[in-house]
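All protein chains but one are shown at their positions in the complex.
What follows is subunit A.
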Amino acid sequence: MVLSAGDKANVKAAFSKIGGQAEEYGADALERMFTTYPQTKTYFPHFDLGKGSAQVKGHGKKVAAALVEAANNIDDIAGALSKLSDLHAQKLRVDPVNFKLLGQCFLVVVATRNPSLLTPEVHASLDKFLCAVGTVLTAKYR
């Protein structure tokens, strides 16, 4: 699955519109993921996962920053996220299926917070982008 020029433009434009709210989007996506897919909480036994948790907010900020970084380096996502890819392979070892779950929640967050942004075309491009990020993060698993 390859990101077309159109996809890249859509993703860059989307993140540009999301702008400084990316951190909130990240936190919101995580909260939704933990609520909707409780099995994802198993990766965070050391976190307070209650509503408004500062740890979840902080982690959402990290996740969002990584997505923004990937969007800003969309011609070389693997390069941009190389260290994160190592981290997930060696230390975190989050099962690959979970990246799709977080991706779904991120799209839901965009839909709830900025529905006009999520045209069918942008929806398709963002979905592809999130898949690509997941693929990069799990690329070194074995």
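Simple rule for what comes next: contacts are C-beta pairs under 8 Å (C-beta built on N, C-alpha and C of every residue); 3 or more make two chains touch, one makes a residue touch a chain; residues count from 1.
The criterion applied here is as follows: contacts and distances are computed from a predicted model.
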| request: Name the absent chain as its UniProt record does, using one of the following: "Creatine kinase S-type, mitochondrial", "Hemoglobin subunit beta", "cysteine desulfurase" or "Potassium voltage-gated channel subfamily D member 3". | output: "Hemoglobin subunit beta"
| Which listed residue, A:A78, A:L118 or A:A139, touches the chain dropped from view? | A:L118
| message | Just checking the interface: what residues of subunit A touch the absent partner chain? | response | 31-32, 35-37, 104-105, 107-108, 111-113, 115, 118-121, 123-124, 127
